[in-house]
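Once you've had a glance at the structure underneath, I'll fire off some questions.
Left out: one protein chain. Kept in place: all the others.
Which chain is which? They are A, B and C, in the order written, and residues in each are numbered from 1.
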Amino acid sequence: MNQITTGKSEFNNFKVRFMGALKTNGGVILAFIIVFVIASIVSSKFLTFNNQMIILRTISTTALCAFAMTFVVLTSGIDLSVGSFMSLAGCLTTILISWYAVPSFLAILVSIGVGLAFGAANGLIITKMNMPPFIATLATMNIMRGISYTITGGKPVSVTADSLFENIGAGFLGQVPIAVIYVVIAFVFLWMLLNRTRFGRHIYAVGGNLTAAKYSGINTDKTIFLAYVLTGVFSAFGGIILVSRLNSGQPTIGEGAELDAIAACIVGGTSLSGGSGTLTGTLIGAVLMGVISNILNLVGVNAFVQLIVKGLIIIFSVYINTIRKPVKRAKSAES
Amino acid sequence: MNQITTGKSEFNNFKVRFMGALKTNGGVILAFIIVFVIASIVSSKFLTFNNQMIILRTISTTALCAFAMTFVVLTSGIDLSVGSFMSLAGCLTTILISWYAVPSFLAILVSIGVGLAFGAANGLIITKMNMPPFIATLATMNIMRGISYTITGGKPVSVTADSLFENIGAGFLGQVPIAVIYVVIAFVFLWMLLNRTRFGRHIYAVGGNLTAAKYSGINTDKTIFLAYVLTGVFSAFGGIILVSRLNSGQPTIGEGAELDAIAACIVGGTSLSGGSGTLTGTLIGAVLMGVISNILNLVGVNAFVQLIVKGLIIIFSVYINTIRKPVKRAKSAES
Amino acid sequence: QPSAESEGPSASAEETAAEKEAESSAAAETGEKRTIGTVVLDGTNPHCTLFEEGFRSIVEDKYGDEAIVLDAVGDPETLINCISDLMSQQVDGIVLEACDDEAPIAILKEVKAMGIPVAAADMYLQTTEDEGLVLSQTISQNYEAGVAVAEDLIERAGGEEMNVCIMEMKQNSSGMMRIDGFVDTIAGHDNIKILEQSQPSEDSVEAKLELAEIWVQKYDNIDAIFAYHDVAALAAVQALKAANMLDGVLVYGVDGSPDAMTSIKNGEMTGTSKQQPDQMAISSAEDVYTVLNGGTIDHEWEVYIPTIFVDASNVDEYL
């Protein structure tokens, strides 16, 4: 409640912002550091450059979906169909390349275009038909999966003709896997979009208080619509990368991807009720999940026990996130 | 806007209530009738008594989970772990019976007890650790699935010794499958619980306005806690019935069951933001989903195309639900 | 040979069975179409596509009947729901490619009571010939498939030290039989050591790829990878390729899916034990027709369809 005058506020404001950012992401950063340190101690292989790259490459699809999902979740929506986007776009790309001899680049563009179109369909169903995002995207999840199975006949589509395609997802730039580069570019782009454009502000506004956003003249429908287009495009791209890494169009990919993406968002501190969360948090959340999975596999923990450990670590890291926030759920409901 | 006096209001109230109920469930009833009529026309086999029983038996586990899920969703929560409850309780029952020669009845009691305990764990994590239900139950979903795999070694547990156990889920009462009887009993019990007890009122209050519920002296934590215990118990029971029908403890059962249960709730008109919805709606929602799946199989529609059709029908039925409500999302957000 | 008709335990079942038989033979005489249903274990498995093709070739092409193909999507609950729906549909016969060996037993008793003949394929159901639930059990020699791979590995090792990683899936009983065949066969050969035998954290391509990548990262002395099916083997190929380690590492799978064949042809995968799902479907479907047409089955109750080991030397025959 201290008074801040404009003159002396520069430093103060920076402090306010920095503390704010730390408060928002502090929990997940702390959880990340703890898990990371434990992992380094437990396995000598963990800290190697190669292994770190493997972690990042492994999470690349999840991260791409989770970044875009952050936008949707910030609008207090949810997109269950990301996995189906992955499957549809991935398979379509390989079909175009292998069966119709379309050049890789064009095939990818077309597939991303299809992702965009279905993302737009999600957006329209949600904004124009007033359907709850959960059920709308549950429906399109089934529809797109069905289409993906139908066009492939349920079988993997091999890509043999085009080694360029394989490099698109599986290649390296120097020592760094190309998929990691995509994640970095996508992160920077989406971070700018969220924090440095009007659209980004509108995303926060819509999720924070839909009425306020409407009363301020924001085209809320358009904002929500665009968020679903984003998930469509980015998860389609994620699917294409994955398919390229597998070097075959597997229609089964992406099952359960929505849960991974949403988990990354929430572990990263984004609230499912919308309006609060950061992209940085999501990135750390995604990497954290990747590190957990990696170290468990490195140590050779039984796959069944892995599930248990993973569950416990999720609870632990989100709990750290929760207790670091001074205002508890009960309180926040009041305000 | 006329003022009502208590004296003449008797009939009025009944009419208002009835119309209110129709308004709440009208959408899903309409969708149900349309799908039902189309199904009867499309296949002559559809309307037979046996087929109707098969539909009801097919949806029995989903319905049990969805009923309990309705309570959770009404508190504006979500329980992703229902499928893991099914797996854990189902497998545990068969392990006790087959490996430790525990009498069926006792084995079932113990397994439901375990379901209750994990439901309580969900409830505690959510209320006492202030964790978002989505992430808390995502974690326990993994944990319980992991336990279920670990205790079974990932392999199905056969039940050969005990034919009583088989009858528990697969038997008939006259012409009616016993699983259908359970669903009816569960529905009546839970309907009474939701509409004829203080707990039921508290569920609506907590979901409608958490702060107001607190300020009205409702033990909100206890109410939320009990809702998760309910899903634990009922989905555990659903798992046991399913395992009995399969006559073997399959650790893989229940994957994706949470989406089916939630879809039944939402198609039945329950709002994911809590506070509004009915158990009757959920029942119709679950049966509707069963009818869709049944008719598609009867007609022999390709499994891949089934996914597409199912998605379209979900959109259609929820859309009917939405347009029947005069006040649109945009409007309700204003107030 | 016992058949569903002759073994009906209850009077009513016998009655319906008799009626059914009369009906179906009448239908055959009047040239009316019969309906034969199948439930495949998972429509997204290339293996099942071949199975479906084999099934259709008999039902549609040979007998001109109607084929209904339902998909259990690998889930035992869906499996029994699909069987229920086939009962509602009152199909004349069922060919069952179950995704589990015990789950369908209870429902098959109801099917039997309705007098619908069932032949089991690809998955050995936990039932005996005496119970009369199925006309026959037609399966791949999964154990032998694993043995064949092991034998090839032993030959290629030629007595040299070899370190193998084995990817398994405990939930998949056929897959585990292959693993057993493999492990039992290499047991006598001290030069072949198992570095690790584990399974991906979930049954998805992503998880299989991740596990293989971590193996490649964890061990610098891998000589061979054996996966319980081709999807996992192909994921291992990709993991090795990404680490530039594919040369000199033998990768084996089981199944013989088309893209595995391509991969062998390209010199990536080393070999696979090819199953013949179409043959299984054909054999089972023929058994159903034998009974429907009033005949008796003249072969053993258990039918084994052999697997064929495919590597670069004979891959061209199966492309």
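Note that a contact is a pair of C-beta atoms (placed from the backbone, for glycine too) under 8 Å apart; a residue touches a chain by one contact, two chains touch by 3 or more.
Definition applied: contacts and distances are computed from a predicted model.
Undergrad: Can you tell which of "Hydrogenase expression/formation protein HypE", "Heme exporter protein D", "Putative sugar ABC transporter, ATP binding protein" or "Na(+)/H(+) antiporter subunit F1" UniProt lists for the chain that's not drawn?
TA: Matching "Hydrogenase expression/formation protein HypE", "Heme exporter protein D", "Putative sugar ABC transporter, ATP binding protein" or "Na(+)/H(+) antiporter subunit F1" to the record, the invisible chain is "Putative sugar ABC transporter, ATP binding protein".
Undergrad: In the complete assembly, which of A:A213, A:A303 or A:I320 touches the absent chain?
TA: A:A213
Undergrad: Applying the definition given at the start, please give the residues of chain B touching the unseen chain.
TA: Counting over the whole complex, chain B touches the hidden chain at residues 1-6, 9-10, 12-13, 16-17, 20, 192-193, 195-198, 201, 204-205, 208-209, 211-219, 275-276, 326-327, 332, 334-335.
Undergrad: May I ask you to list the residues on chain A that touch the chain which is not drawn?
TA: On the chain A side, contact with the omitted chain comes from 1, 3-4, 6, 9, 12-13, 16-17, 20, 192, 196-198, 200-202, 204-205, 207-209, 211-218, 275-276, 334-335.
Convention: only the chains that are shown with their structure count from here on.
Undergrad: Sort the chain contact graph into one of these: line, ring, star, complete or other.
TA: Basically all the chains touch each other, so complete.
Undergrad: Just curious, how far off is chain B from chain A if you go by their C-alpha centres, in Å?
TA: So the centroids are 29 Å from each other.
Undergrad: For chain C, give me the residues that contact two or more of the other chains.
TA: Touching at least two other chains: 43, 199.
Undergrad: For chain A, give me the residues that contact two or more of the other chains.
TA: Where chain A meets two or more other chains at a single residue, that happens at 149, 154, 302-303, 306-307, 310.
Undergrad: Applying the document's contact rule, which stretches of chain A touch chain B when the two form their complex?
TA: Touch list, chain A to chain B: 80, 125, 129-132, 134-136, 138-143, 145-147, 149-150, 154, 210-211, 214, 259, 262-263, 266-267, 271-272, 302-312, 314-315, 318-319, 322, 328-330, 333-334.
Undergrad: In the complex formed with chain C, which residues of chain A make contact?
TA: 45, 48, 50-51, 54, 57-58, 61, 149, 153-156, 158, 160, 170, 177, 242, 245-248, 250-256, 293-294, 296-298, 300, 302-303, 306-307, 310
Undergrad: Would you pull the chain C residues touching chain A in the complex into a rising list?
TA: Chain C reaches chain A through residues 43-46, 48-49, 196, 198-202, 204-206, 209-211, 213-214, 217-218, 231, 234-235, 238, 241-243, 257-259, 262-263, 266.
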